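Data first, discussion second: the structure below is written as C-alpha cells.
With one protein chain withheld, the remaining protein chains of the complex are depicted in position.
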Amino acid sequence: MDSKNSQILSLGIHAAVVISFYALQYVLPEYHLLALTRIMLLAIFALGFNLLFGYTGLLSLGHAMFFAAGMYGAGLTVYHFGWSVPGAFLFGVVCGAILGFVIGMIALRTTGVAFMIVTLMFAKVSYLVIVYFTTYTRGDEGLVMPAEFRGFELLGMSISLTDSVTRYNLALLLLTLTMLIVFLLVRGRFGRALVAIRENESRTRMLGYNTFAIKLKVLTASAALSAMAGSAYALMFAYIGSSFATIQYSIDPLLYTLLGGAGTVLGPVFGTFSMFYLIDIASEYTSAYLLVTGIVLVLLILYFPKGVFGAIRQKYCRWLP
Amino acid sequence: MTTLLTTRQLVKRFGGLNAVAGVDFTLEKGEIHALIGPNGAGKTTFVSLLCGRLEATEGSIFFKGKEITEMPAWKRVRAGIAYTFQITSIYSNLTVFQNAAIAAQHANKPADDAEQRAKTALEKVGLAAYASHEAGSLAYGHQRVLEVAMGIALEPELLILDEPTQGLSDLEIEQFCGLIREINQQTTVLLIEHNMQVVMSLARQISVMDQGLLLAQGTPDEIQANAAVQSAYLGTIDEENVA
Amino acid sequence: MKQKKESSSTDVTGVSSSRRRTLKTIGTGIAAATAPVWFPRAYAASEPIKIGAQLHRTGIGASYGRWYERTATAAVNLINEQGGINGRPVELIVEDDGTDPKRGTEVLEKFATQHKVDVAYGTLFSHVVIGSSPRAGELKLPYVVCSEGHHVASGKLNRYVFQPGITDVRSQVISMAPWISQNLGKKVTMMFPDFAFGHDHRDYFSQAIAEQGGEVLELIAVPPTETSFTRYFPRIPRDTEVLYHVMVGPGVLTFVKEMGQHFGKKRPEIFGFIDSLEAVDLATPQLEFLEGTYFWEGNPRYAQADQSDFDKQYRAAVGVDGKGASLADPKDVSTYSHMFACWESLFIIKEAMELAGYRSVADKNAFIEAMESLQKFDEGLAHPQGNKIFNPKLHQSFGHQHISKVGADGSMEVVHKTSIEDGLYESDVDYTQMAL
Partner (left out) sequence: MDFGPFLFLATLEGLVQAAVLCLTALGLSLVFGVMRVVNVAHGEFYMLGAVLAYWITSWISGNPAMGFAVALLLAPLFVGVVAYLSEKIILRRLGYDPEATIVATIGILYILQQTALLTFGPDARPVEPPLYFRVEFPWFGYSGYKLIVIAAAVILLLLAWFVITRTRLGLIMRATQFDRETAQNYGIAVDRVYAMVFAAGAAFAAIAAVLIVPIQQAHYLMGGDPLLLAFIVVIIGGLGSIRGTLLAALLIGLSDGIFSVFFSPTLAKMVSTTLVALVLVFKPEGLFGHRSRL
C-alpha cells in the first residue's frame, strides 16, 4: 500500500474510534458513562506513558508521579487559591512538564534497568512528599474540590463538571487531542528519531542526533500528557489523594500499554478499556481483584509481548502508527 | 590541498593502558587515507576519538581549523564527520529504507528532501531494490553496505570506515572499492583496513599505527619502502596475504 | 467487591448464597449470618429496598470491615424478619472500599449509577468518609456513615451525609476529659494516628483538658500505616501523668506491645481508646501490663454485670459471646466498641423511611427530611448501646460513653459512664438550611 493511502486509512481508523466513543454516550447507561469517562482519562495517561515506552524504548516505573503532579497541581490551586478550572488545568499540565523535565535531566543519564529503578525511586519520593506535607495535601485522606469551583465559563459557555455528559465529552475532547498529538509526533521526522533511539541509541547518536535532548523532550511531553490526565481527573472527579501517587498508578499505564500494544496509538486506548472492565468485573467476584493484574502481566510478557495492536500491525498492517 | 583534520598529542588511556599514546596526525581534504596496523595497535580507539565515541584523555583534535576535542559525538556528525561501525550496527528491526532515512534526516539538511536523499544513498550502494526489506534479514554483505549507505546519507565531509570489507566476498570488495572512489569525489575518506590489496588500490595516503603510536605516514610507495614498517608490520601481512 | 444478586431472587436475606462467594476473601463471617429467612409470599414479591454498604473489606481497616459487615447483615436479617421496611424487604449490597478514599468515591458512584441503591451506608475510616461525602452530595445519594470523626458535625460535609449511629469524637472526648483530669492526672501526652480521625482527638481533647485545668505536654502523631513504634516512645516527656493513646491500622497490636516493653511497671497512667486494640484479644501475651489501665469504649466489649436484655439479644444476633469474640471462633475478637453503629444506623434508616412513607428513590428528599425530624432514640433492641439524642442540624447523634478498667485476665469493667449532657457542645452548623 502506498504511504499516502495508508495514512488516510489510519487516520480514518482513528477517527472511527473517536466517533464511536462519541456515539456511545447516547446509548450507555449512567454507570458506564462514568466508567468510560475514567477510561478515557486513563487512556490519555497510558498514551503519554507509551510515548516514552513504546516509541522511545524507555520503561519508566514511576509515571504515577507525573499523573499526581497534574492532579495536585490542578487540585491544590483550586482548593487553596480558588483558581478557576481552565487555569488550574493548565497549571497541572505545566507542573507535570516541569517535573518531567527535572526528572529527565537526572534519570536520563541512566538506561535500561537503572532507569526503571531510578524512576521508581523518584515516584516513591513524590508519594512520600504528598504524605509528608499533609498540612496542604491532607495525605491519604486527600482533598475534595469544593462544589463552587466545579463550574467555569469558557468562550461564553458555562460548563459544569458535575454533569456527567459534559464530563464525558470533555474527556473525549482531551483524548482526541492526545491521540492527535501522539499521532503527529510519532509519524514524522521526530517519530523516526524516537524509533531510532529505541532500536539502537548509540548508533543514533553517531548519526548526528542529540539523543539526550530528544529523550528529554519526549519525557517532558510524556510527563505533560500524563499530568494532563491527572489534572483532568482531579477537576472532573473532584478528588485528589495520595492513592493516585502509589506504585499501582505507575504499573497501570504499563499494563494498559503492554496489553494494547506498545508503540501503537490505539493500543493504549484499547488496553485501558479492556483492563478497566476486566478489573471491574473481577472485583465483583473477589476482593483480590489485583490478582488479575498480576496474571495478565505475566501472561503478556510471556506469550504476547507485542500486545494486541502490536500483533495486528506485525501481521496485517505495518503502516499502523 | 587543505588540511581537514589534525590531532595533536592525542592520548587515550584505559586504566593503565595507553591505547593511543600521543598521536600527531594530519588528514588532507579530498584524500582517501588508510589507517593500518596490527591488531590492538589502537586504530579503532583512535578513530573513535576523532568521531567522539570516546573522549580523549589528553591532546586535542581540530576539524576544519576548529577545535572539536570536547565536542559531543552528535555535534561532530553534524559538523561533517561520519563514522561507520566495525561491528555492523544497523537498525535490524526497521526497513532498509528507514535505516537510510534516519541517517538522511539529520538536522543540517532541509527536512523535506530527507527521503529523497535516503533513496539516493541506497541507489548509490545498490540497495534500492531492498528498500522495504527488514534490515536484519539482509545478507551480511548487504548489511555492511547498508552501514556505508547510512554514512553516505549523512553527506559528510569526512567518512570514517572501520574495516568496511571485513567478511565481504572478492566480488563485493571490488564493487566496494568502486563505491569508495565514487564517494571520494565529494568526501574525504579515512578507512581502517586490513586487506592490503584494498589499501594499496584505494589509498593515496597511509598511516601506520603500532602500540598506540603513529609509526609512519606517507604514500603507498613510501610506506612499502619504509624499512621500519616492513619489519614491524607489512612483511607479516604480505606473508599472510600470500599464504 | 459486591454480592451481585437478582432482585427477583426469593432469597433476599441481604446476603445471598451465590456460588461466587467461594471466591471471596471473607466467606466465613457472612456465612454465619446467611441463614435463610422466610418471608410472606406477598412480601417477597415486592421490590427490595437497596442499601449500599461501603465497607473496608481490604486495606488497613479490614478487621473493622469484617465485623461491620457481620453486624449490618445481622441487622438486615432482623429487619427483614420483622417485616422489612414499609413492608418491603431490605437488600444489602456490599462493595469494598479498600479503606481508600479514592475507591470509596468510586463505590458511591457504583451504588448510585449501577446498583441504584436507595441509601448508601457504612464505612468507618474518616478519610474514606471525608473523601466520599462530596460525591454523595453531588450524586444526591443519602449517605449514612458509621464513622466516629467530628467531620459530619463540623459542618464541612453536606446535607446528604448523616452520622446517627455513633457519637462523634469531639463529644466523646469532651465528656471524658473531666473524669481523666480528676482521676488520672492533668499532664497528658497524646499519641494518635496522623489523619483526620487522629486530628479530631488532638484538637478537641487538647481543648477539653485545658478547660479542666490540665495541659497536653506533647503531641505524637503516627502515620496510620506505621509498623514499628518503639522509636516514637522516647518523645513522651518524663513528667507525663497520663498517656493518651489512640491508634488504628494493622500495627495496633505491635503498638501496644511495644508500649509495654518501653514502660514495664514504671508506667504513667494510661488512657487509651479501645481503637488501639479493637479486634485484638486483651489476653494476648505481652499485654499483661495493661492491667489497671483505662479504655474508652463506645459499647463495652465484655458483658457487664448490669447487661441489658437488648445487649444480650444483639450479641446473639451478631454472633458474639460475652467477651466480645465470635461465637464460631473465640480467637476472632470483634470490633465490639464501634460496630453497634452499623446496627443502630440501619434501624434509624428504617425509622426514617417509615416516617417518610418511603417508596422509591423519588422519595429521597422526604427521607432526608424525615431523618432531620428525628430527635432521640430510646434504648431498645434497635439501640442496644443505649439511648441517644439526635441533633438534626448537625446530622449527629450524642450518646453515652464508657470508661473501662482492664482487669487481671484482660477483661474490662466499666468504671464510669458519661451522661449525654457531658458530651454536648455549642455549634452553629445547620445542614437543614442547605439546599437538597
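Think of it as A, B and C in the order they're written, each chain with its own count starting at 1.
By definition in this document, a residue touches a chain if its C-beta (ideal position, glycine included) is under 8 Å from a C-beta of that chain, and two chains touch if they have at least 3 such contacts.
None of the values given here were measured: they were computed from a predicted structure.
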item: Where the missing chain makes contact, among the chains that are shown; value: A, C
item: Option from A:S231, A:T272 or A:T286 whose C-beta touches the chain left out; value: A:T286
item: Omitted-chain contact residue, chosen from A:A69, A:A107, A:V144 or A:V195; value: A:A107
item: Listed residues C:I180, C:I209, C:A279 or C:C342, member touching the removed chain; value: C:A279
item: Contact residue for the chain not shown (choose from A:C95, A:V131 or A:L185); value: A:V131
item: Footprint left on chain A by the chain that the document does not show; value: 59, 61, 106-107, 109-110, 112-114, 116-118, 121-122, 124-125, 128-129, 131-132, 247, 251, 254, 258, 286-291, 293-298, 301-302, 305
item: Contacts of chain C with the absent chain, listed as residue ranges; value: 23, 25-26, 57-60, 62-63, 65-66, 223, 226-228, 230-231, 233-236, 238, 250-254, 257-258, 261-264, 279, 284-286
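The definition used in the following text is that only the chains that are shown with their structure count from here on.
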item: Graph class of chain-chain contacts, one of line, ring, star, complete, other; value: line
item: Chain pair bearing the highest count of C-beta contacts; value: A-C
item: Farthest chain relative to chain C (centres taken as mean CA coordinates); value: B
item: CA centroid of chain A to CA centroid of chain B, Å; value: 44
item: Computed distance of Cα centres, chain C from chain A, in Å; value: 38
item: Chain A residues counted as touching two or more neighbouring chains; value: none
item: Sites on chain C touched by chain A in the complex; value: 1-2, 4, 20, 23-26, 57-58, 96, 100-103, 105, 109-110, 112-114, 126-127, 130-131, 133-135, 137-138, 194-196, 223-224
item: In the complex, chain A residues that touch chain C; value: 29-31, 33-34, 131, 134, 138-142, 144-145, 147, 162, 237-239, 241, 243-244, 283-289
item: In the complex with chain B, residue positions of chain A that touch it; value: 189, 192-193, 195-196, 199-200, 202-211
